[in-house]
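Of the protein chains in this complex, all but one are displayed in their positions.
Let's look at chain A:
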Amino acid sequence: MKNKNSIYLFTIPALIVMVVFFLYPIFLSIQMSFTDFKGVGVANDVGFKNYERIFSRDRYFDALGVSFSFSFIVVTVQNLLGLFFAAVLYRLPAIRNFSRAALFTPSMMSFVVVGYVWQFIYSPFNGGLNAILSTLGLEMLQRPWLNDPSTALFAITAAHIWMFTGYSCAIFLAGFANISKDIQEAGRLDGASSWQRFRFLELPLLAPSITINIVLATIGTLKTFELPFIMTGGGPAGATRTLSLEIMNNLFGQYKFGFASSLSIVMSVVIVTVVFFMNRFLRARENNV
């Protein structure tokens, strides 16, 4: 009995940290979302006005759409590429450690640096990408990548994928390391080809790594704002304006702290809902393997 009480006692410091640094700020944001607070001065109660404004304006739905599109493209491509590199490196132990470090390096770089470098690559005036296309005789593919609404979002997702493919790859490689050598050996003895071993042995056993990668990438990308902010500022004409960028603009461009809080509450609800169902589906899938 005494031991049981001690266990609860030991959780108190962690609970205090959680309440002070996680629950209290969330409570404060909810409270602020019903006010017209401007960062200083008195916060006047405005009821549901902020939420009414969000749901009666297309621009916030558009921003949510941009966030979902960004997330879908990045999560899909980044994980497929990460899985591809992990599967290849798993079969090439001689270069595995070096390649893993090399692939992982971009994810340690600052978003600001990456954003400016890629902005230069995409520049419509002598940018690297257009120059390469010209050298290859593919002038018809040249375009102002970040200035065209039909390509701007894809251009930013490419930079994001470049940054974090190594991160996904590292998680998949950890998953590969957990696959028993006996299973691989059994596959070989049964005459399974490399592709068959990947498809029918490794891929199902990588289910936990797939869950982690997809959930982490989804959370990270649904709330992204750094690269769109640096590379396009949300433009052209809102084509790359994510919901987080909208929050940022309301906070520091317009000093609408109350309204920005209501936007962040909406974003949190969306992310929690998406991740909850995604996690449930992926866990169920893991159990069925």
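Operating definition for what follows: a residue touches a chain if its C-beta (ideal position, glycine included) is under 8 Å from a C-beta of that chain, and two chains touch if they have at least 3 such contacts; residues count from 1.
In this text, contacts and distances are computed from a predicted model.
A.B. asks: What does the UniProt entry say the missing chain is called, choosing from "2-oxoglutarate ferredoxin oxidoreductase subunit alpha", "Carbohydrate ABC transporter substrate-binding protein", "Cellobiose transport system permease protein" or "Assimilatory nitrate reductase (NADH) beta subunit"?
C.D. replies: "Carbohydrate ABC transporter substrate-binding protein"
A.B. asks: Where the complex has a chain not shown, which of A:Ile73, A:Leu146 or A:Met267 is the residue touching it?
C.D. replies: For the chain that is not drawn, the touching residue is A:Leu146.
A.B. asks: Going by the contact rule already stated, which one of A:Val40, A:Ala94, A:Met108 or A:Met140 would touch the omitted chain in the full complex?
C.D. replies: A:Val40
A.B. asks: Considering the whole complex, not just the chains shown, which residues of chain A touch the missing one?
C.D. replies: Counting only chain A, the missing chain is touched by 38-42, 53, 57, 116, 119, 123-125, 144, 146-149, 152, 232-239, 249, 252-255.
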